[in-house]
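My questions all concern the structure below.
Only a single protein chain was left out; the remaining protein chains are all shown in position.
Our next item is chain A:
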Amino acid sequence: MLVSVYVPFLVTAALAVLAPPVARRLPPRPAAWALACAALVTAAGWAGSLALLAFTGVAQIPQIAAEGRWSVAVLRSEDPVSFVVAAGSTLVLTAGVVSLGVAAVRQGRQLVRARRECARLPGRTELAVIDDDAALAFALPGAPGRIVVSRGMLCCLGDEERTALLAHERAHLRGRHHIFRCVWRLTAALNPLLRPVAVAGDFVLERWADEEAAERVGDRAVVAHAVGRAALASAGASRPAALAVTGGAVPQRVRALLGPPPARRSLPLLVGGLLLVACCASLANAASDSDRMLDSAQGALCSAHAGTATAAPADHGHGTDGCRIDRDRPESGEQRF
């Protein structure tokens, strides 16, 4: 408990720093899956560790100890967590859960709205063109999802580049990339340390769609030019700055497409996987430690009670059992003594 409960924090911090730059250089599809796994596992580990730390503090509140029938004195003597740490964990966890809830509601609303708009789009074709001079293109998830492109965007691209654009958006829909995006945003809402992972994740998804478009068109340079030209055309049309993801994302995509396809590398994925396993294992270890601690605190209280009433049962496990029965009759224990 002393060390293992903090390991998930270390893993989260390590991944938040190391994963984004590494993921940007890996082939985008495995990188996206790796980032999604990393975000989910570390978010769960983070919340789990905070909950354990918070619980050790909460469990020492006399009223709660009375409710749970464990000995505050024993808990305090065994517990290595200071009250300040426990209180801080409680605060951070509460803030995280609230922000997660808010984010989940907002994301859900956006998703519902997108689906509704998707169903309302005219025509039963994959592509819906909007009659607008501004250059815009996006994938609208739904059942089935649609590709929305403006006339302005189509006009600024060459024949092959249009195919590349459609293939790119198709890859987003087929890969259900909006789910990845939601995962990253929700995990980042729970744990702000994961924000760089979300930013890198968005970039990796664009790269994934770019690479799939390049495979489809058969020419990486065509996709590079499509992305570059579309970005320049969009820059001409004035759009609010809220749409920016990261500075320099488009030039990076174009550069990556003009270069050779990224080489497969398994070492970073392996290291990341090991870190995640370490995170899970230490959380499990901390949880079982804390469970054992609670058990012994319950046992101590119970045998103390039992000792005054009858002869104390020598067997520790038996004592715990007795306590469980006691707990079912909440009045009996406290009032008899």
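To be clear about the criterion, a residue touches a chain if its C-beta (ideal position, glycine included) is under 8 Å from a C-beta of that chain, and two chains touch if they have at least 3 such contacts; residues count from 1.
Operating definition for what follows: contacts and distances are computed from a predicted model.
Visitor: Looking at UniProt, which of "Succinate dehydrogenase / fumarate reductase iron-sulfur subunit", "Electron transport protein SCO1/SenC", "CopY family transcriptional regulator" or "Sugar ABC transporter permease" names the chain that isn't shown?
Guide: For the chain not displayed, UniProt's protein name is "CopY family transcriptional regulator".
Visitor: Write down which of A:194, A:254 or A:286 is the residue touching the left-out chain.
Guide: A:254
Visitor: Among A:56, A:150 or A:191, exactly one should touch the missing chain; which is it?
Guide: A:150
Visitor: When the complex is taken as a whole, what residues of chain A touch the one chain not shown?
Guide: Its contact residues with the unshown chain are 21, 24-25, 29-30, 106-107, 109-111, 113-114, 117, 120-132, 136-141, 147-151, 153-155, 157, 159-160, 162-163, 165-166, 168-172, 174, 177-178, 181-182, 184-185, 202, 205-206, 209, 212, 215-217, 221, 224-225, 227-232, 234-235, 239-252, 254-256, 258-260.
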